[in-house]
Every structure is written in C-alpha cells, then in structure tokens.
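Every protein chain except one is present and positioned as in the full complex.
Labels run A, B and C following the written order; every chain starts at residue 1.
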Amino acid sequence: MRDYWLSRFFFEMQQPAVRERYAADPQGVMDGYRIKPEVQTAIRANDVGALSALTNPYLLRFYFGYVGMPEAEFLSRIRATGPGKTAAEVVHG
Amino acid sequence: MRDYWLSRFFFEMQQPAVRERYAADPQGVMDGYRIKPEVQTAIRANDVGALSALTNPYLLRFYFGYVGMPEAEFLSRIRATGPGKTAAEVVHG
Amino acid sequence: MAELVGVFAASHGPVIVRDWDKLTPEIQASLNAAFEETGRRLSAVRADLVIVISPDHWVNFFMNNLPAICIGVGEEHAGPPEPFMKPYPYMDSMRGDPAFAAHVVETAMSRDFEPSISHHLVLDHGFCLPLWKMKLDRLPLILPIAINDLEPPMMSVRRCLQWGRLLREAIAGYPGDLRVAILATGGLSHSIGEHTMGQVDEAFDQRCIAALRAGDDATVIHQLEDGLASTGNGAQEARNWVIAHGAAASKGFDLIAYLPTPEVYVGCAFAEWKL
Partner (left out) sequence: MAELVGVFAASHGPVIVRDWDKLTPEIQASLNAAFEETGRRLSAVRADLVIVISPDHWVNFFMNNLPAICIGVGEEHAGPPEPFMKPYPYMDSMRGDPAFAAHVVETAMSRDFEPSISHHLVLDHGFCLPLWKMKLDRLPLILPIAINDLEPPMMSVRRCLQWGRLLREAIAGYPGDLRVAILATGGLSHSIGEHTMGQVDEAFDQRCIAALRAGDDATVIHQLEDGLASTGNGAQEARNWVIAHGAAASKGFDLIAYLPTPEVYVGCAFAEWKL
C-alpha cells in the first residue's frame, strides 16, 4: 500500500529547506501535506514498522536518515518487520 | 529548436506567485533561469516572432496572455511568423 | 467482469468557458446541444467509471519529465487550476478506482507498454471542460489518461490504436463488476500559438471523421499521420480519438455533431462509437 501524502512528505524532506522547517516546526510542515492523523502519530513515534507498510522503502530510509536515527537502530527496527509479522502487526506494531 | 530555460520560465509563469514577482522585478525573475542574453532581449522586446522559434507554442501563448498582450495583437504578431519567413528571419526578427 | 459500455469523444477549448459570453447565441446553442447530447448518451450507459483520455496542457508535466502517456492511478484527482475553470462543479469530487487503475497499468506493462504513472494527477480543462458542459446525471469514477499531444515527440497514430486495443483488453480482463465508458477529449483541428492560430482546417476534420467513421485501421493511420503533419498543432489531440477508436475495436462511429467554430479556435466534434 502506498500513502501518497506520506510519501510526498518523505520525498520533499530531501530538500534541505524542508528539513530545516521540519526541525523547527514538525507539525507545521506535516500540516502542509494531507497526512492522516494515524499516520502523523506513526511519524511522531518514529514507528518504522508502521510507516514501512505505507511507502517506498528508499523514501523510508531517507527520512529516518534525515531525522537522525542511527543506521544501527533503523536496521534493527526495519529487520523486525520481517517474516513472521503480518502486515496488520506491522501497522499496529 | 527548444530553449529549455526560456520554456521553463514560461512554464513557471503559470504560477501566480511567479507572475507577481515578475511584475515587480522582471530582471530578478529572469536571472533565476539560465536564459541567454539575446533571449532576454527578445523577452524584454515582446518579440513574439523570435521567441516562437525557441519554445512550445502553447507556452508562448500562455506567457503573452499573462503579461497582458491583447489577444488581437498576439494573433497579428504570431501570424506574421508564417510561411514566407525563414526560421532565421523569425529569430532575427 | 468489467464491461465496456460506451465510447465517446468531445472537443474542448478554454474559450468555450472563458469567453462564453462573447459567443453568439447561435454558437452557444449549438455547442450546448452537442455537449449535452454527448452527455445524455454517456449518462444513459450508466457507467461506474469513465476513462477520460485528454492531453495535459502544461499543468502536470514539463520538459524535464515529459511522458508520452501517463495513467492517473490515485484515489482522487485534483481539479483544474486554470482560473476560468474555477466554477467547475466537480472540483473536489473526482475520484479514481485504484484497483481498476492498477489492473490497467499491470495489463499495459505485461503487454510491453510503458506508461508513466501518477498517483496524483491534476485534471485540467481538457479533462474537465467536457465533463462539465455535458451535464451528466452524476459523475462516475474517473481513470484519467494524459496523452502528450503538445510537444514533440508524440506517440505514433499506430501506437495510439494499439493503446486503444490494450484498454479494451484490460477492461475485458478485469475481474471486478464494473461498467466502464471511455471519453476522449480534444481535437479536431485547431492551432494555438502558431502562425495559423485561429484557423480551423475543415478539410482535415472531414477526412479524419470519414476515416474514423469507416473504421479501417490502415486508413485511420494513413489519413492522420499525413494530416497531422500539415495542419495546426491542436489537431494532434485527434490521437486521443484514435485511442478511443482502438478501444471500440474500430467499428466506426456515429457523429453527434461537427461544429467548426473559429470563434473558439476549434473544429469542435462530438461522437459515439459503435460497440
């Protein structure tokens, strides 16, 4: 499943200007996209698993790199989304 | 022949914000694109014929509409680029 | 199984809305009648979804990524940004059918077609002006397909016919229960931003109509490849008609109206294909 507006937000976070605004005012930047409330919650919680079900894996990785999640932490969180987990578990995980 | 940066300028003039800035500071806006000096001269001179050889006809028409050239004047100028004129004559006006 | 329930075409042109009040009552009446008859027929086939095939007029795409063809696969489509389209009644209510769209795209990719994909297509006056003027009972779901009719290089007429056949195949192969109509918009002859601007090429239009009516693919290809090279640039939009023609299996059409109207810059035509 692809959440267009989440993906658009992640895509535009590649721009330094958007990242700067996001660091200063995360809610203000998110409000510029039509991101659903539950997805905003997942973003605020750095919920790698839930977000991984909603966007392109490269965009996901870019985003968590930009917001400063250490690579080791991202790896351990993304690996936890592997087989054995159903999509629903990942989303609600 | 397509001049990419001229075309890009015309394309972005579809945005009201760009038009506003252009009305206030035409040179400043043109400087934001890599438009060649002779093409800038043609823009400043409203040289429909010269510009018509360098961009898409729809973009050309949009631009002259946005800068307020009356439709009748645009029609008479664009019709003057017709057969009998070589491309070189059109460019050098 | 999905079913193809109707294939239509209608012209468009900004002036038809923007400068409507400057048109004579006669022109207004004839254009209204043609749009509304086409709309009446489209309403009559009770489509759940309409595939609208239109050019993009430099709204979605620029020369830094100019697709030959782009399929709008999103849950919703944005309304027209042109100021004269502001009163468009479906501005925030154009919805897609992502499952059907994904099926069409997968069918295309598996048959060696390679469209661009958009999850968020903006539908300009090319898509929306006919839908508006047609006064439909209700707006079906929309699968928008944007064709590059504006800037060379463009798909060949032959390839447009193939795309039509592909759409026909994709509809027939969709497992869902869906009544699908097709509406091609654009053409016939016009000229925008060129030295021939304002001219309507009735001879081209008549050849084009005759070829589509007769149905023979070779004639359609020959007449259009030839004609498009020597008439106004707006006529390139006739390739959308060719896609509709291919989708209707080239069985010929019923011309609803042909209204060569220099006042709106367009050789306006309206048609319903035989199924």
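Just so it is clear, contacts are C-beta pairs under 8 Å (C-beta built on N, C-alpha and C of every residue); 3 or more make two chains touch, one makes a residue touch a chain.
None of these values were measured; they are calculated from a predicted model.
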Exercise. Looking at C:P67, C:P81, C:P98 or C:G215, which makes contact with the chain not pictured?
Worked result: C:P67
Seminar exercise, completed: The missing chain sits against subunit C at residues 60-61, 63-70, 105-106, 109-110, 112-121, 153-156, 158-159, 162
Exercise. Residues on subunit B that touch the omitted chain in the whole complex?
Worked result: 2, 4, 7-8
Problem set entry | Where the missing chain touches subunit A, by residue | 2, 4, 7-8, 11, 14, 52, 56-62, 75, 78-83
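Everything that follows uses one rule, which is that only the chains that are shown with their structure count from here on.
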For this session: Would you mind checking which pair of chains has the most C-beta pairs in contact?
Result: B-C
Exercise. Hey, how far is the Cα centre of subunit A from the one of subunit C, in Å?
Worked result: 38
Seminar exercise, completed: Distance in whole angstrom between the CA centres of subunit A and subunit B is 43
Seminar exercise, completed: Whole-angstrom distance, CA centroid of subunit B to CA centroid of subunit C, is 29
Exercise. Where does subunit B touch two or more other chains at once, residue-wise?
Worked result: none
For this session: Could you list the positions in subunit C whose residues touch two or more of the other chains?
Result: none
